[in-house]
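Structure first, then comments.
For this depiction, one protein chain was excluded, whereas all remaining protein chains were kept in their positions.
Letters A and B mark the chains as written, and numbering starts fresh at 1 in each.
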Amino acid sequence: MSGRAQASGSRRLGWLWLPLLLCFSFLYVPIVALVVMSFNSGKSALNFSGLSLRWYPELFRDGDLGEALLNSLLVAVGCTLVSTVLGTMLAVGLVRHTRSTALDSLVMAPAILPDLMMAIGLLSFFAAVGVSLGLATVALAHAAFGTAFVVAVVRARLVQLDRSLEEASQDLGAGWFTTFTRITLPSIAPAVAAGSLLAFTLSIDEFVIAFFTNGPTSPTLPIEIYSRVRFGVTPEINALATILLAVSAIAVVVVAVAVGRTEDGDD
Amino acid sequence: MSHPVAPAPAPAARTRDRHRLLEKVVLLGPGLLFTAVFVAVPVLLVLSYTVFDRGRFGGVVYEFGLDNFTRAFEPTYRKVLVSSIWIAGLTTLIALVLGYPVAYAIAKLPDRWRNVCLVLVVVPFWTNFLIRTYAWIMLLNTQGIVNDALVGVGVVDEPLTLLYTRGAVVTGLVYAYLPLMILPIYASVARLDVELREASANLGATRFATFVRVTLPLSLPGVVTGCIFVFVPSLGNFVVPELLGGGKSVMVGNLIRDQFLKARDWPFGATLALCMVVFLIALFAIQSLVSRRYAVEGDR
Partner (left out) sequence: MTEPLVSIKGVGASYGSVRALDDVYLDIGDQEFFALLGPSGCGKTTLLRSLAGFETPTEGSVLLAGEDLLAIPAHQRPVNMMFQSYALFPHQTVAGNVGYGPARAGESKQEIARKVAEVLAIVGLTGLERRRPSQLSGGQRQRVALARAIVNRPRLLLLDEPLSALDRNVRSQMQLELKRLQHEVGIAFVMVTHDQEEALSMSDRVAVMDGGRIQQVAAPEELYARPANRFVAEFIGQSNVFEGVAAAGGLSAGGRLLPGSGSGRYLVVRPEQVRLTPAGVVSGTVLETQFAGGMSTIVVAPEEVATASGQPVLVRQPGPTGVERGAAVSLTWDAETAVLVP
């Protein structure tokens, strides 16, 4: 589509500029407000009293938040490990060895069910089995739906993969396990990486399932934020939001540059 | 060229099949086991609770009874269920009305701007959901920016009570899930062959007619996907109604959460969840019907 002659952007859009502008204002006004209030010198999150950086060091001194962040990281790492391994194996198995839509639906179910449903289900399950709630249960819960996302990502790449690569490997003397490790895995490596990144990101940010399956003593970051937001806030939360935003933005830029560079270098 | 007896089937096919079976089991086994234990069992467990009763100190008493269902349709609860569907529906509608033109606009932009806009649409999504919702608490407060602007411009004399209303909940939900409406519609519109629109124009249709008769129907699968992506999480949401709705506009998500974590009536909570899920399944059925009817041949 990009091969066609392009008129200048504004002329092509006409009145569509309006909803576009409206949408971006809607999306970004709260964000800008968040960031601006993080530099508030007063304690209120509503009334701007002047510029100050005080909330940032305050943020770093906050032990509870730090602990919650650590908990979130632990959970995310555990979840990612399990999801990546199981998800990759499942993706290969589903694509290469079966056409069953029933199995498909079972594996992808967590991504489609409302998270509240998964949350109460897992809570009931852990209670029925008698496992005490804590970070481990959260990690397992997150892995349950993380796997579905890894499967989705890996499978998309696998389906595009030339089947004859694996056949060629067998033809040249490699058994199925050698073929899997030497040929299949390297070919899907980028998708596996993307899938695990996705699982990691989802886990770090996930609130509802963690809320139901966590014990009382080791909150994850979203849970900690939730408690604070409910009971009144200082601009410290704004500072946290600003930092999270900055980290995501940097990550995007890094990825964009990296992708751009591989596309130039290859070919 | 016919020949006498056809020889017997190859026996070594069995070793091959055994290898393939082993491979299949090793690859699928662990993952399926995990999914069965941590997805299927929990869901089935919760479903089973719907027909049981609450024990005296919480927990479940395994006596069969359909009381939960009768209770779920009592006026108080029925009102909440209906209200949730209403709110989720309104959210979806607003997201659609705002999101479709935006998706369409982005699809019309030249490549470079397209990617920039897509990233800009998605970036707010990366701030924590709770923080994003909290931002609206800030904005809609009587002392918040929105009221300041309204009073300042002179639209109203006194700050409005914007927070803790159904409107606030809808706003919060739309804000949370708007990108999920925009992206599928964009994908659908962007894939449409430009030549289809050109052919329509060539055959004498005005731009509006082309939109209504060509673009809109063909982008319908994306629209349906977007609506589902917004409706499902909205319906089951409890964070936004709680933070932005106060005690007043309680949605089914809040009810379920209360039953599980406060009132400890798990069977009843499970029943409410079942109602919600059944409704969603009905929606999904409609969705596959629609997408089948409007599927584009040779869809890439």
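Criterion: a residue touches a chain if its C-beta (ideal position, glycine included) is under 8 Å from a C-beta of that chain, and two chains touch if they have at least 3 such contacts.
Bear in mind the structure is a predicted one, so any value in this text is a computation, not a measurement.
Q: Return the single residue from A:72, A:124 or A:169 that touches the missing chain.
A: Of all options in A:72, A:124 or A:169, contact with the hidden chain holds for A:169.
Q: Can you name the residues of chain A that touch the chain not displayed here?
A: 162, 164-165, 167-175, 178-179, 183, 186-187, 266-267
Rule of thumb we're sticking to: only the chains that are shown with their structure count from here on.
Q: State, to the nearest whole Å, the distance from the C-alpha centre of chain A to the C-alpha centre of chain B.
A: 17
Q: Can you list the residues on chain A that touch chain B in the complex?
A: On the chain A side, the touching residues are 1-2, 4, 6, 9, 12-13, 16-17, 19-20, 22-24, 26-31, 33-34, 37, 45-47, 82, 86-87, 89-90, 92-94, 96-98, 103, 106-107, 109-110, 112-118, 120-125, 127-128, 140-141, 143-145, 147, 151, 175-177, 180, 205, 207-208, 212, 221-222, 225-226, 229-230, 233, 237, 240-241, 244-245, 248-249, 252.
Q: Chain A touches which residues of chain B in the complex?
A: Touching chain A: residues 19-20, 23-24, 26-28, 30-32, 34-36, 38-43, 45-46, 49, 59, 98-99, 101-102, 104-106, 108-111, 113, 117, 119-121, 123-124, 126-139, 141, 143-145, 175, 178, 182, 190, 194, 232-233, 235-239, 242-243, 253, 256-257, 260-261, 266, 269-270, 273, 276-277, 280 of chain B.
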